[in-house]
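Excluded from the complex is one protein chain; the other protein chains are retained at their positions.
Going in written order, the chains are labelled A and B, and every chain counts its residues from 1.
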Amino acid sequence: MTEKSRPFAITLDPGTSLQNHTGSWRSSRPVYVDRLPPCNNACPAGENIQNWLYHAEGGDYAAAWQSLIRDNPMPAVMGRVCYHTCETACNRGQLDEAVSIHAVERFLGDFAIKEGLTPVVDAPPSGKRVLVIGAGPSGLSAAYHLTRLGHAVTIREAGPMAGGMMRFGIPKYRLPRDVLDVEIDRIIGMGITLELNTRVEDIDAAFDAEGFDAVFVAVGAHLARRTEIPAHAAGRILDAVSLLRDVELGATPPQLGRRVIVYGGGNTAMDVARTAKRLGVDEAMIVYRRSRDEMPAQDFEAREAEEEGVLIHWLRTIKQIDESAFTVEKMRIDAEGRPQPTGEFETLEADTLVLALGQDVDAAFLDAVPGVQIAGDGVVEVDSQMMTGRAGLFAGGDMVPSERTVTVAIGHGKKAARNVDAWLRGGQYEKAPKAELASFENLNTWYYDDAPKRVQDQLSMVRRQSGFEEVEKGLTEDNALFEARRCLSCGNCFECDNCYGICPDNAVIKLGPGNRFSIDLDYCKGCGICATECPCGAIKMVPEIA
Amino acid sequence: MTDDTALQRVKFYQTGTRTVGNRLLTEDDRTVQASMGRSNAITSGHRACQGCGEALGARYALDAAMRAADGRLVAVNATGCLEVFTTPFPETSWQIPWLHSVFGNAPAVATGVAAGLRMRGKTDVRVVAQGGDGGTTDIGFGCLSGMFERNDDVLYICYDNEAYMNTGVQRSSATPPTARTATTPALGDAPGNVFGTGKNMPRIAMAHNIPYVATASVSDLHDLEAKVTRAMGICGARYIHVFVPCPLGWGSASENTVLIARLAVECGLFPLFEAEHGDVVSVGKIRRRVPVDDYLRLQRRFAHLFRKGAEDRQRIEAIQRMADANITRYGLVDAEDDQ
Partner (left out) sequence: MMKQIEGSQGIAEAVALCRPQVVCAYPITPQTHIVEGVGAMVKAGALQHCEFINVESEFAALSVAIGASAVGARAYTATASQGLLFMAEAVYNAAGLGLPIVMTVGNRAIGAPINIWNDHSDSMALKDAGWIQLYAETNQEAADLHIQAFRLAEELSCPVMVCVDGFILTHAFERIEIPTQPQVDAYLPPFAPVQQLDVDNPYSIGAMVGPEAFTEVRYLGHQKQIEALDVIPRIAAEFEAAFGRASGGLVRPYRVEGAETVVVALGSVNGTIKDVIDAVRDAGAAIGSITISSFRPFPLAELHGLLAGAARVVCVEKSLAPGLGGVLASNVRMALRGMAVPVYTVIAGLGGRPITRASLADVFHLAADDKLDDVTFLDLNHAVIAQQLALADRDRHSGPIAENLLKALNPGLVRAKPQDERPKP
């Protein structure tokens, strides 16, 4: 068919409407955004959870793990001991159940151990030396991140083993020591010098005599808090920290008698009671002055403790001890949520009392350091850069004001490392501004299938009550993949092609795998369907400026 | 929940069966629309209103048909919005061979196209005819019935936006009760379109005992593509009735086109099903059932049912009964969920 013979006007060349730029109709335009997923927002270690789940969904566990350890060097530990505030925040919880993020994290951590994966250190050496004091989670984390940033790190640990509260505070049945050891060894193996049984007493010497360019202190909080209880003839009274430490070091099992009372309502109290049960006591009891609703312990800790036979006496204070007779007073919660005595008493029988009332910091070695501010309970003041009053001396973990969890400590390590790095380079670390939060309302959940959460298996009750084998099992690969794929990818494009497919004007350009999409503003009429139908809320309509 | 889920059976809950694409699926398992190589039967620059459901539905259907026909496809178009917004001289949005004759004859023209292709030995080229609800249920009804009755090898696709939109929103025999149109104003004792009228075109198509009849919605791309693909695999007369909201005619926000289509399905007013040789063979179950209010409320054509202080519960309930009747008739809700 030639141009000449084709009928005029009624017959048209294909696709010629591309000459008609309908973009001029638009009064608002779609813009791709990366909103902050609530899991990421809630993670004390600042993990980019959505991102590593994205890789895990594709079955690329190595990439997922590498993404994960950009923020957290210990996924196998974290997947076991973290109280996963991410899951509380998870938008999927409003749809059916939160994604079991910790279980996938643990799977990835275990996968990396099995495969022998190691972190990539690609920063050029800075020539700077940093001393880290304390080989707990915060110190290890800081050392790891500083190493990745190119600095030479030495860790000095007063105790005989690295790990801090991960080793001496968390029982084996929640964190098997082989897992902990592997992850610590991997960090140290990056070229970090670890000096055990080395207590640092002179900070100034570290700077001046040894020539460290910066020091990060993270010695934790190990001093058990005590309380005054009138005792005619006190029986055996122990503190939780010492008890757990003794169990860990395992020289001689502590003699607890037949019945144990643990005093306190935190996670440590639960751990001690459950540990006592495993050590063979007949009765492990917890006495706590408030009710379940107010307890600082995680609900699952209390639940699992009870499952294992721990008896929790809520709303009780110990008033008096007489040999093995403990007089307790019933309490009630007042309008302000505080426990108030009722004047009613009862008696409990026990051979040992373990105090689990919290810990204080032993910061005496910093007393002499000029400029360092230390509170009554030993907590050290730091500024927004995590630096103490002494230039180049940074502090983090349980010894600075914060929530005392392993995850927070790991987060402190990262944050401190960034600040130390910036300081060493003569600048100040500027945190990237937080993106707008991806709320549940930003999502179009229609596009997500119903998918009930995969549950982790647990050790049989008999074995839970008789030994220190790990209680919580890991997910199989299938289930881990399933869980990863339950992620809604809140606020972050996961290349579902919805915008590309759903545009009535073909005005969304697909850029190919990994490259997401762009809007063809020549043709986009601004109808907004792409934004409405984006499952994860990664498109925003923005008014055109005339 | 069992642990026996084989890896290949692990569904993609994020991207799975509902979004357009999924980076994790093989190319073959993705929708046609997800493909960078889709034919874009209607390309950019067309003059459909913002958020046009018909522009979307037509590209969905024809791109799927193009894939099924391996690119050997011709389309015949009745007069209507689709025709007007795609082919105003001197530009066309079509990238496939396309023919428009008049308003009421698309099925017959398609019959001729199919016969002509056969006689010219081009047996691999497939024929699609398409029109709006007016061109299908009203003026083109005779030709459509004739095409069905002869079982001509044509896939006819009706894009139903429930009124004559091209001429300015007048009532068609697909306009639902109470809907306000230019010829059924929301006035008097029976505001909007009256109850007890209208044609159920898919059922009429089924009554011709043609090999394949299906309903589909722009809200469910996977289902729509599967049905078009299915239809393209069959010879003889086939009919697909696609629900396409019209922001202009319905008085709905342009960004809500797909949402409204979804609500129509989820409330039961637009049942999704397939029929072979006159019998229903599959239905699309309602996933998250909603009352008809949710669907009606987003559209100004039903605004008179929701006037402040004088909500017209009686008429809304009558519409709800229509939805409920569909749910019962097609079994759209599984018994245990139907509370």
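Following the convention adopted for this analysis, a contact is a pair of C-beta atoms (placed from the backbone, for glycine too) under 8 Å apart; a residue touches a chain by one contact, two chains touch by 3 or more.
Note that the structure is predicted; figures quoted are calculated from it, not measured.
Enquirer: Touching the hidden chain in the complete assembly: which of B:88, B:211, B:251 or B:291 does that?
Expert: B:88
Enquirer: Out of B:97, B:168, B:185 or B:233, which is the one that touches the chain we can't see?
Expert: Within the whole complex, the residue contacting the unshown chain is B:97.
Enquirer: Specify the residue from the set B:71, B:168, B:185 or B:233 that touches the hidden chain.
Expert: B:71
Enquirer: Please identify, in ascending order, the residues of chain B that touch the omitted chain?
Expert: 71-74, 76-77, 83-84, 86-90, 92, 94-105, 108-120, 122, 125, 142-143, 145-146, 149-150
Enquirer: For chain A, which residues reach the chain that was dropped from this view?
Expert: Where chain A meets the chain not shown: residues 1, 5-14.
Assume only the chains that are shown with their structure count from here on.
Enquirer: Hey, how far is the Cα centre of chain A from the one of chain B, in Å?
Expert: Going by mean C-alpha positions, chain A sits 49 Å from chain B.
Enquirer: So in the complex, the part of chain A that touches chain B is made up of which residues?
Expert: Residues 9-10, 12-22, 25, 57-58, 446-449, 451-452, 454-455, 476-479, 481-482, 485-489, 494-498, 500-507, 510, 512-513, 520, 522-523, 525-529, 531-533, 535, 541 of chain A touch chain B in their complex.
Enquirer: Spell out the part of chain B that touches chain A in their complex, as residue ranges.
Expert: Residue positions touching the partner: 1, 3, 5-7, 10-24, 30-31, 33-34, 36, 40, 42-48, 50-53, 55-56, 59, 86-87, 89-96, 221, 247, 253-259, 262, 288.
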